[in-house]
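These notes are about the structure you will find just below.
For this depiction, one protein chain was excluded, whereas all remaining protein chains were kept in their positions.
Then we have chain A:
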Amino acid sequence: MLNRKYVFMMMALIMTAVVLVACGGGDEEPQNEEQPEGTAGQGGEDAGEVNIYTSRHYDIDDEIYADFTEETGIEVNIINGAADELIERMNREGEASEADLFYTADAGRLHRAKDQGLLQSIESDIINENVPENMRDRDSEWVGLTQRARIIAYHKDRVDPEELSTYEALTEPEWEGRVLMRSSENVYNQSLLASFIELHGREEAKDWAEGIYNNLARSPQGGDRDQARAVVAGEGDVAIMNTYYLGGMLNSPDDEEVNVAEQLGIFFPNQETTGTHINVSGVGLAENAPNPENAVKLIEYLTTEEVQETFAAANYEYPVNPNVEAASTIQEWGEFDSQDINLSILGENSAEATLIFNEVGFE
């Protein structure tokens, strides 16, 4: 008897699976049928949609997209993923790709998408007015939306900010065993070194990578927040990290993280020389975008003053729109001069930067 029961169970299992597959297909198809109809078929009455491939994943993004839909009636569809995987997916999909926008948190990646012919230029006076030129691609194929600085965080008791000056100074012997930085696999470090290649040439950039590596307090590990913890724990005295991680820690639900962040000071390096390294999170218009007008509308919306304010503040970033003031947490850190280079360069030099890191053995 048991055996019959068992066979019955297996059959039930298989049936359920078949039904599920069928349902899965069934659920899917109408959704997909709607997409082309929505855009091409009845464009007049229906405001249509816009499809985003994004590697950003903050809750605020969803809220802002929802506001956009409410205001314009345009539906926003999202696929999240790692930037390079999304680039590859767009590549493989080719002309048939349904992506309208490619959104990621690093200028280097945006450039890579452009380089592979995945983007087209964005023509909009509103965007050109809202976003300064150096935060837009030279051919307007992508636009920065929020910016962040890669700064030196120091321990308020152990380090006098007077001792700090530039990124380069951290390679001096007096900083031996005191510097913390995460792995060179991280894209923010690759972009940082890419900017040095532009400003000082390959040789000096390589010397810098080697010098920092020799001065590290420990072998690179963990994320940016871990570097901050290590400074407070006394493993090192200064950390090279992005501003918004400190913002996140200062507003963390975990009191201990707040405690750590409060013991750190922020120093904007290279103020007398080349300026502090900045990077953007930005968006590119896909070459084969099925809904380019809606896509441009969304970018315009994201650069407006009202949206920029909440958008940047939610993740403790700086707005790109110069008419918008930064959030209060960020304002307290003070103003700074940034590197005067077009951010496209970060992408152009990023492969070279990876090679240099490997050559000097920076893990």
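Operating definition for what follows: a residue touches a chain if its C-beta (ideal position, glycine included) is under 8 Å from a C-beta of that chain, and two chains touch if they have at least 3 such contacts; residues count from 1.
Going forward, contacts and distances are computed from a predicted model.
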"Iron ABC transporter permease", "Universal stress protein", "Cytochrome c" or "Protein translocase subunit SecD" - which is the UniProt name of the missing chain: "Iron ABC transporter permease"
Listed residues A:112, A:136 or A:297, member touching the removed chain: A:112
Residue of A:221, A:273 or A:323 in touch with the missing chain, whole complex considered: A:221
Residue of A:172, A:293, A:306 or A:359 in touch with the missing chain, whole complex considered: A:359
Chain not shown, touching residues in chain A: 2-3, 6-7, 10, 13-14, 16-17, 20-21, 24-25, 27-29, 31-33, 35-37, 40, 51, 57-59, 77-86, 88-89, 92-94, 96-98, 112, 115, 182-183, 185, 187, 190, 219-226, 229-230, 232-235, 245, 248, 252-254, 256-257, 259-260, 350-351, 354-355, 358-359, 361, 363
